[in-house]
Structures are given as structure tokens and as C-alpha cells.
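Working notes, beginning with the structure itself.
Missing here: one protein chain of the complex. Every other protein chain is in place.
The first chain written gets the first letter, and so on, giving A and B; residue counts start at 1 in each chain.
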């Protein structure tokens, strides 16, 4: 059994942005030399998420409209008394999830036909990180 | 350390349906010969989920009513411009979660007294798949 750890860095141009990272995660899995096991992809900041869903711009728009409806920005959140203005980002990332575990089989990500991995930024325009840890058999 | 991979197939009679899969996952764990470790149970399609909660029909009904309230079908979703009509299924599966990791201890799923594993279908009536990957010590 072996493990392999890497990190992806993000600094998005806009405050909220969803970035497809399937290829970057695949590349780390290849580099790991692990052919059967699992890879954890987990946001290391608490205002961003990682999720698996469709690579379709319309749906990404729908997700963002929906998140704003369920977890609106601009409310009088108590968290904002600390000087922060991003309480909604904490809630939105909770709805999307902040990590996924992807199976690795026969040397590659074992994903369904439409599964794509995304990084979901809700408070961007600064450097943030995702940990990618692979564990399994060479 | 060893790994073992299997798949569960579903083709539900109705569009939305929750199916208990605790026994199927347990059977795969037994077949794997792994007695201590973890098993990942993850939907491979992006309009279905996997979750752990109560095996009680009333609560399953409550979940479905609640999901329809938070992520309604029939809205003018942008995803539907692609010809799809299932944007709500993508949102609902996000709320329920699409995967769980179950601990295996002393040769069996290490679950609490009421924990049951469910497959949550939100766009069924066609063949869909769940990956079950076991990793641990024999």
C-alpha cells in the first residue's frame, strides 16, 4: 500500500466561480503510481467546496441561482460582526459539500459517464488550496 | 492491504425512488474478505445519490416532500435548454449527498443502531450504477 499527496492552488478572478478539476486530479492519480484505491479531494478553506456533477454551463448557472436562493448573501449574519462579509459562502459550501472520495480502478478514476469533479469557490480573488491524497495499491 | 470493487445496478420503476442497499453493501464487504477498513459507496450518475438515514417510510416521505420544496421540479432551469428536464434531480442529489464511506470493523459494517444505507434515485426508469469499493486488511 502506498500514499501520495499533492495540492491544487486556486486564485479565481471573481468572487464566485466553479472550476472543473477532473483532469488535474487524474494527473495526480497517474503521478502517484497507484492503480487501485481511492483519492480524497478536499477543500482546505471553509468558504469553498468540491463536488461531482455535470459539466454543463446551464446547470452550473442553475446551481448558483439556487444556492443564492437557499443561502443568500447580504443578510445580517452574526458572523459579520467579526468584520467578515462571507457568511453566505460558508453556507453555500456546506450545501455543495467540501470533499469527494473518488475510486481508482485499473489505473484511472473510476467515474460514471457524466461525472466531473469541480472546485466551487464562494469567496475567491485570493490564494486557496485543495488537498488531493491518493491511497491504494501500486 | 487489499481492495475489492463491485457495482450495484438499478433501474427503478418510478422516476423518484429510494432503495435500501445496506444488505447488498454488506454482502460485497463479506465477499471482499476485508475485515477491517472502509467501503466507499458512490453513485456513478449525477442525478442520484447515496445516503445514510432511517429505514422508516414516513421519514422517506418527509425527505421527498422536503426535497421538492427546496429544489422544485418544473422551474425554468437553464439546464433545460439542452433538452434535459431533470435539473431538479441534480439539485436534489446534491442535498442528499452522492456517496458515503462506511467503516468496516471485525468483518462487518460498523454502523450505529439505526443507520441504513440508501440509494436515492431522482431520474430513474433507466439503468444506473453505484460503485462499491472496499479497502483494508484481510
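Note that a contact is a pair of C-beta atoms (placed from the backbone, for glycine too) under 8 Å apart; a residue touches a chain by one contact, two chains touch by 3 or more.
On a predicted model such as this, the values are computed, not experimentally measured, just so you know.
Student: Using the document's contact rule, name the residues of chain B that touch the chain not shown here.
Tutor: Residues in contact with the chain left out: 1, 36-38, 51-54, 56-59, 61-63, 66, 70, 95-97, 100-103, 105, 110-115, 135-137.
Student: Hey, which chain A residues sit against the chain that's not shown?
Tutor: That gives, for chain A, the contact residues 1-3, 5, 40, 42-46, 70-71, 77-82, 87, 90-91, 94-95, 97-99, 101, 129, 131, 133, 135.
Methods note: only the chains that are shown with their structure count from here on.
Student: Express in whole angstrom the distance between the two chain centres, defined as the mean CA positions of chain A and chain B.
Tutor: Using C-alpha averages as centres, the distance is 20 Å.
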